[in-house]
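Removed: one protein chain of the complex. Kept in place: all other protein chains.
Labels A and B are assigned to the chains in the order they are written; within every chain, residues are numbered from 1.
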Amino acid sequence: MPQGILILDRTSGDFVQAVFHEEVKTHQLIEAEQQWKPHRIAVTQRLLAAGVPKSEIARKSPQHVHWDWALKSKCLEGDPLALRCYGIELNGEWQGLAIVDLSMHVAHLEPDAGKPLVYVVFLESAPWNLRNMVDEPRYGRIGVRLIEAAIRLSMSEDFKGRVGLYALPQAEGFYRKCGMVCVEGMAYRGMNLFELTRDAAAAFLEGGSNVNTNE
Amino acid sequence: MSIQMNNDKAWLSKMAMDEEYACVSAGGLYIRMVDEQQTTRKHPANDLLVLGRLVELARREKGMSVSAIAEEAQLDLTEVLAIEQGRMTDPEPRVLFMLAKSLDLPIRGLMELGGLMEQRDKSLEAAAVRFAANSEPTEQLTPLEKEALKEFVKVLAEYSEGG
Partner (left out) sequence: MAAKKTMTLNLTNQEMAVLGQLAEKKDLSKTAIIRQALRLYQMVEIRLDRGEKLYFEDEVEKMKSELLVL
């Protein structure tokens, strides 16, 4: 059941009502990609025109990688119970999406090492919400909301709010601010594993100590 | 899932994470995407004709008119016609999804024929060719088709004379 959630309209500085979709379907993933792709392409073309090599663009700026939604939607093939796809939409435009896995991953950090957590397979904010893609980002709190949903889902599954994900290097700062901790020795293909312990999850939901209070 | 999100403005105000400066992306899926060859999606025009033929025959098998299926699938009549006639070069996912649902057709197959998803293997292409070859209409017009044709030709004739 879609529910109303507030996100930040950066233009006005006010909170506006968006829609949180708990169960995003394949065709909606496709829709989001079709909405996001032209923005990515425009930015990629600007980088290419500025002389940045194509391999560097893909490696250093993942938002510019063509997030082939077919690959994303392949995750959801067979409607696996283990996976959930959720997202935030405002006026027909997708602002953020996430796919999480409930069954295949366990925590590495104590005190809950070995216990299941919600693993974020994929999470992304729309390109028009990010300053490295556009000069005037439109909406804020998208990443916060997507992480909040992962934590609440973790709570509802009795995983005590534990969440894990591989963070793209440029995103590490954001996840640290969310209270996530890098798990040593688990790096994979240039990405570090970050986990949110049950205590950090509780702190996040309270508006906890790692939060940057400056706008 | 049934989770309840927090809409307390005080909490939201506290949760500024400077995310607009960050790449919010996460997920091991990214690695697979970087590894994926950036192949150009194949989009042969004849796949759209096959898609159109498939939708048309599936609709007719259900004994439904174009307007009836458009209404059931909550689509514009023009959208359904464009699909059936192979004219919709970039079909919207929503259109294919609703048609698949209303016609009990596999959504993935429609997406591949519509060029929205890469074809997994050659077997779909081969099957599409066979289907196209075997589904060319050869039988005579039904009474309804005859009537519709007669009426439209009459309108065309009046229209041409009037011009």
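One rule holds for everything that comes next: a residue touches a chain if its C-beta (ideal position, glycine included) is under 8 Å from a C-beta of that chain, and two chains touch if they have at least 3 such contacts.
Quantities reported herein were computed from a predicted structural model and do not represent experimental measurements.
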Response to the item:
Displayed chains that the missing one touches are A
Discussion item. One chain isn't shown here. Among A:G92, A:G114 or A:G185, which residue touches it?
Written reply: A:G114
Worksheet item: Out of A:E110, A:D158 or A:E184, which touches the unshown chain?
Response: A:D158
Discussion item. Across the whole complex, list the residues on subunit A that are touched by the chain not included here.
Written reply: 1, 22, 77-78, 80-82, 102-104, 112, 114-116, 157-158, 160
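Assume only the chains that are shown with their structure count from here on.
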Response to the item:
dist(centroid_CA(subunit A), centroid_CA(subunit B)) in Å evaluates to 28
Worksheet item: Hey, which residues of subunit B end up touching subunit A in the complex?
Response: 1-7, 9-12, 14-34, 36, 38, 92-94, 96-97, 107-108, 111, 116-118
Worksheet, complete the sentence: As the complex stands, subunit A meets subunit B at residues 1, 3-6, 8, 10, 15, 20, 22-23, 25-28, 30-31, 34, 58-59, 61-63, 65-68, 70-73, 75, 77, 84, 86, 96, 99, 120-125, 129-132, 137, 140-146, 148-149, 152-153, 155-156, 165-168, 170-171, 173-175, 177-178, 188-189, 191, 205, 207, 211-215
